[in-house]
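Missing here is one protein chain; the remaining ones are kept as they sit in the complex.
Right after this comes subunit A.
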């Protein structure tokens, strides 16, 4: 019998659509203490920059209604350690890695993208041009279509694996940016990164986060993600890995119906460390109830309904 959860995307043979989102899963080793991470469709590894980064001062997280703010600030041990220690440690698992790449300058991004595909288990790159929590780089590359185009093009010239570009919701119009990234030669999109937010401590009258602002994630942002994926999937011909507040199998299927071809799970890992295997396990039953034969077929049906709708 064919695997009804399997999905083929550029560079990625996914046995199921569930992928822990970047920044919420480290380099996999912590959650590997909880379950066999070979079950996962893929893993979006923590953002990697050329040099090691400590990130922002603490407090780095704050809770919000049905969500949370984070301002970690791309803490990571740098490309060298990621290539020498973090990625090799994941080789014993049968799971493709999507390496999230960030930087302050075009040269940084290019340097990391050129080398990170050397790791045998890195099957794709997620180009992070949407981190709201760093002063230089990050979101600055993801809010201007021209800048996004040039970076995508530069990275595509050196990358040895397909490149997915991660979009920010913190823009007036996401469509021109998505189109520019498609024109730049990207192989896919991932969306959405977090929404910029703030919380204030009533006792100190100051922002709770040391960085003042942070990225909002969790179920609170799911309708925003659904709307943007729906919008972008009709404007470009790139596959989309959808994310933003996925907690349940219904959320997963809603992402597909919005136009996604796979789904990343972020904040939900913090609420329940077993959420990803639970979603993988529960998905077929819910597909039966909704008359969905396979996810590949659902993707095709959603596309066709758009053409004729």
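Worth pointing out:
The criterion applied here is as follows: contacts are C-beta pairs under 8 Å (C-beta built on N, C-alpha and C of every residue); 3 or more make two chains touch, one makes a residue touch a chain; residues count from 1.
By definition in this document, contacts and distances are computed from a predicted model.
Hidden from the displayed complex is a chain whose UniProt protein name, among "Urease accessory protein UreG", "Formate hydrogenlyase", "Dihydroorotate dehydrogenase B (NAD(+)), electron transfer subunit" or "Amino acid/amide ABC transporter ATP-binding protein 1 (HAAT family)", is "Dihydroorotate dehydrogenase B (NAD(+)), electron transfer subunit". Touch with the chain omitted from the figure is made, among A:5, A:24, A:151 or A:280, by A:24.
From the options A:41, A:67, A:96 or A:117, the residue with contact to the chain not on display is A:67.
Contact residues of subunit A toward the unshown chain are 23-26, 30-31, 33-34, 46, 51-55, 58-63, 65-68, 70, 72, 75, 77-78, 218-219, 267, 269-273.
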